[in-house]
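Heads up, one of the protein chains got dropped from this complex, but the rest are sitting where they should.
For clarity, chains are labelled A, B and C in written order, and residue numbers in each chain start from 1.
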Amino acid sequence: MDQLKFIVRSTWMLLLTISVNSDAIGQDRDRKIAFPDVPGYVSLKCDLHIHTVFSDGSVWPDIRIQEAVKDDLDAISLTEHLEYQPHLDDIPHPDRNRSYLLAQEYAKPYDLMIIHGAEITKDMPPGHANALFINDANLLNHEDPLTAYRAAKKQGAFVFWNHPNWIQQQEDAKPIISSLHQQLMDEDLLHGIEVVNDITYSEHNFELAMKHGLTALGTSDIHGLIDWQFGLVDGGHRPITIVFAKERSIESIREALFAGRTVSWFNDILIGKEEYIRPLATSSLTLRSKDFIGPSSVEEIVITNNSSARYVLRNLSNLESYNQSDVIIVEPGGETLVQVITNDAKPIMSLKMEVLSTVIGMQKHPIIDFTIKQ
Amino acid sequence: MDQLKFIVRSTWMLLLTISVNSDAIGQDRDRKIAFPDVPGYVSLKCDLHIHTVFSDGSVWPDIRIQEAVKDDLDAISLTEHLEYQPHLDDIPHPDRNRSYLLAQEYAKPYDLMIIHGAEITKDMPPGHANALFINDANLLNHEDPLTAYRAAKKQGAFVFWNHPNWIQQQEDAKPIISSLHQQLMDEDLLHGIEVVNDITYSEHNFELAMKHGLTALGTSDIHGLIDWQFGLVDGGHRPITIVFAKERSIESIREALFAGRTVSWFNDILIGKEEYIRPLATSSLTLRSKDFIGPSSVEEIVITNNSSARYVLRNLSNLESYNQSDVIIVEPGGETLVQVITNDAKPIMSLKMEVLSTVIGMQKHPIIDFTIKQ
Amino acid sequence: MDQLKFIVRSTWMLLLTISVNSDAIGQDRDRKIAFPDVPGYVSLKCDLHIHTVFSDGSVWPDIRIQEAVKDDLDAISLTEHLEYQPHLDDIPHPDRNRSYLLAQEYAKPYDLMIIHGAEITKDMPPGHANALFINDANLLNHEDPLTAYRAAKKQGAFVFWNHPNWIQQQEDAKPIISSLHQQLMDEDLLHGIEVVNDITYSEHNFELAMKHGLTALGTSDIHGLIDWQFGLVDGGHRPITIVFAKERSIESIREALFAGRTVSWFNDILIGKEEYIRPLATSSLTLRSKDFIGPSSVEEIVITNNSSARYVLRNLSNLESYNQSDVIIVEPGGETLVQVITNDAKPIMSLKMEVLSTVIGMQKHPIIDFTIKQ
Partner (left out) sequence: MDQLKFIVRSTWMLLLTISVNSDAIGQDRDRKIAFPDVPGYVSLKCDLHIHTVFSDGSVWPDIRIQEAVKDDLDAISLTEHLEYQPHLDDIPHPDRNRSYLLAQEYAKPYDLMIIHGAEITKDMPPGHANALFINDANLLNHEDPLTAYRAAKKQGAFVFWNHPNWIQQQEDAKPIISSLHQQLMDEDLLHGIEVVNDITYSEHNFELAMKHGLTALGTSDIHGLIDWQFGLVDGGHRPITIVFAKERSIESIREALFAGRTVSWFNDILIGKEEYIRPLATSSLTLRSKDFIGPSSVEEIVITNNSSARYVLRNLSNLESYNQSDVIIVEPGGETLVQVITNDAKPIMSLKMEVLSTVIGMQKHPIIDFTIKQ
């Protein structure tokens, strides 16, 4: 009897204004993830590491589509383990593309891209890896890692190393580039690395990515439910990779991933190369000169954040503030007023700030000179 | 240093979308009281019993203006006790119009009407009474009640009996019409009666009002702060009188009060004569036929509430419901879906409902046949 | 009149409590469902109609366990369709007990009872039915309905008719007792009927249940996610059957179901026989005399609700209220203050109230004389 999706819950609304929607997906308040485009690129919100019952996950693919639509993602990939199949007795599925095919079907009513992927699941080295943009997952299922990676390459796959920090495979949580990994990179079989997986962010992994020129990714690696795993009721969100693509297409995502144009979002942190963090931050935050207070030398600057990430800033401008310390926080979708004492009432043209909530290297944050709109 | 009213509280916003406003009054989320107009009349939201430091209240008149603006009221009256002046040592104010004059001044920037009033404060009988639409409060200050009431009449005042149920003056909470009250009514000196005062609603008073043809009023009788007394943070609101006036003017309010066109709002209850409760309810609630579910005989009716009052309804239509019992609740500003089994799939033209959250007599509620828009 | 400072704002309370918990299941803000025991019985919270990927649901059984634990249920049953198997290509599962066996395994760490069940899925008549307390689902899988029901009986099953109102099987939503249904009852093969299914409550079904002596049940019939289908973020909850059992065991639930000791909970409505609604209401609501206000005749009575259901009451006592109309609402886990004018200051011993939020027949509510604790 599940065809009746319309729910009006009048008796529970209290004083909240909750709109009545005509389908289950539309019921959600404010969980939609938003990041602005940057000059030259669209910012696509992607979760590229996801499981269903077709490997060791706990839901049918339709739930993954609905979760993604609720989160307003642009693209997802169901990356079932090729080797690890705990439900195999119940779900024999000889065709390892089955999860992808079902997802494609369920996604049809929505503007959500499904990227064909699979997880090559090996002991260390090389550990686990996701192959994306493949044609046939079955052909990747080889016991020998190298053979599997080479089969992925044959399909033009973008391959990234999953959770190298995973303590079950790396007890000290400090993965190293083994000779096998080196070979994978030498043969152009490995292109990326997870810096965020599930509820972990590994500074170590990010260092590896930067050092070896690997694309950094953040993924949910969800097995259960997104809402539960990431504390939706308390305002949490799944980790995603923001991909800076030339246009909104699967092919463009592929091109961007090979080119390394990504930022990972995890809790309040944005992690990525400085060249992508910088335009994302300047596109997300707008500084606008509001006015001087009365006839004084105190200028009012309003900082607006049109993204879902909380920004923590450290003002490095050599200016005394009138209502803030040098640490300034701008909430998602919010505004913060900064009153600054000018020199001789000359308008301030920019604020130089260390963007503490973004990370461009091990404990390293970009310093950005934000222009103030007059 | 209180000239700086602009506050941006970015660091506290959590995930709430709170708009940045340029003055203190604008900071409030969703406390504005709303009731729709009814055919032939505008619905004016009035609080006609209020105190300041100029009698036994705890705030200067400017706070009363700001509270009223935040609540989006149309009119208020500062009704200082003529006789009870506990602050007299500190505030001698020989001119008993002082509170009104200050309020007028403070209200100038806003679209808020200030009605000149005063409280004639006597022992029982006749107890306390407010005189509204007066010219000079000083002339009402007489020891003898009758003299005071007659002076009010000379100024054309509308006079109403305050909290007849007040247990300090009426231990059994069951006031009666004394011979003095009868004389007041005979001389046309008494025109109304409070059925709601502060945090009390007296069914007994309402019976008196109906029996004696007195206009029923609901007032806050606020002495401290509106927000604290009426639990604003928990969604509470002050009691008001909704006055059905021919136009939005003080003169029209006066005409309407003399004509008895009022409904009092208290917590979730609307109290008034059936002839005014009825249009208020039908203006507040809209019933719209949404559709039949699939090819079935089940019709979907959406009830929308565009007022600040919660409506509790009891469906008396001889129809089986498909998703509700006969008790239907429609939250303030909310919508409720009612699925009803039709006879032979013929569209339903109306629903007959007892409107339990409105009161037209002692434990008596109107039965209204709500038309369904097709 | 500002001496009355006591305000109980039960109707406005958001019952939020947020705490930091050490596992995923514990993260939830007050979603745990609570109903008090009644004299002679424990009140067990059961959802006895649930699907997983093993029929046409979208989740693996482990999610169903976690949902139930979060809701603090006592018992659930995974009632997979025996006949309708849309995932059969992917999940051939020759053993129709598989879902139950997995659920038992997943439930081990928790204090949650798993009842072995299956859904016998036929066209009308007789429509769909759940068989509970079975030993082997495979033996129930027969094309002929009667054969299937008789096989269920052989296993001692309690069998109830699912959503007789379902418009896909009953376009006019008004099911009747066909000759086949009559035969099922005559042979003692049918024992209950759903009055609540998913997001529907059928007054018609309840009439059928009462007329034919069938046990009334409320179930979620969940296929997707409980949180989404029932609007958890807006305070919604799944429908359940409260079973009044002699002790907390599967055998006792079975005995209680055969004996018809149930109340169904749906949105704000409790539906059941008067003999069970009555003790549930009196166990849920406590009325306590707080005091008289000052030296007056006004008595303060506090009504406390220690259940998850909102109570809407209509006071039928011949007493004038001092702060309420006759319609009184007590929120889940909340308190409501009722001030009543006594006669000659004699303490009031009880309040007679129609409990509008409970249903004991078609548009019929019990009238209960609630004792006031002095």
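Some points to look at:
The definition used in the following text is that contacts are C-beta pairs under 8 Å (C-beta built on N, C-alpha and C of every residue); 3 or more make two chains touch, one makes a residue touch a chain.
Everything numeric in this text was worked out from a predicted model, so none of it was measured.
The omitted chain makes contact with just one of the residues A:Gln85, A:Thr200 or A:Ser289: A:Thr200.
Contact with the omitted chain, checked across A:Asp95, A:Asp234 or A:Glu275, is made by A:Asp234.
The set of chain B residues touching the chain not shown comprises 1-4, 6-7, 9, 11-16, 18, 24, 27-29, 53-54, 57-60, 62-63, 66, 87, 90-93, 98, 224-225, 227-229, 231-234.
Although one chain is not drawn, its touching partners on chain A can still be listed: residues 162-163, 165-168, 171-174, 197-204, 221-224, 229-231, 234-236, 267-269, 271, 293-298, 310, 312, 314-315, 320-327, 329, 339, 341, 344-345, 356-357, 359, 362-363.
Just so we're on the same page, only the chains that are shown with their structure count from here on.
In this view the innermost chain, defined by its CA centroid being closest to the centroid of all protein CA atoms, is C.
The chain with its Cα centre farthest from the Cα centre of chain B is A.
Rounded to whole angstrom units, the spacing between the C-alpha centres of chain B and chain C is 39. Spacing of chain A relative to chain B, judged by their CA centroids, is 51 angstrom. Among the residues of chain A, those touching two or more other chains are numbered 3-4, 6-7, 11, 13-15, 18.
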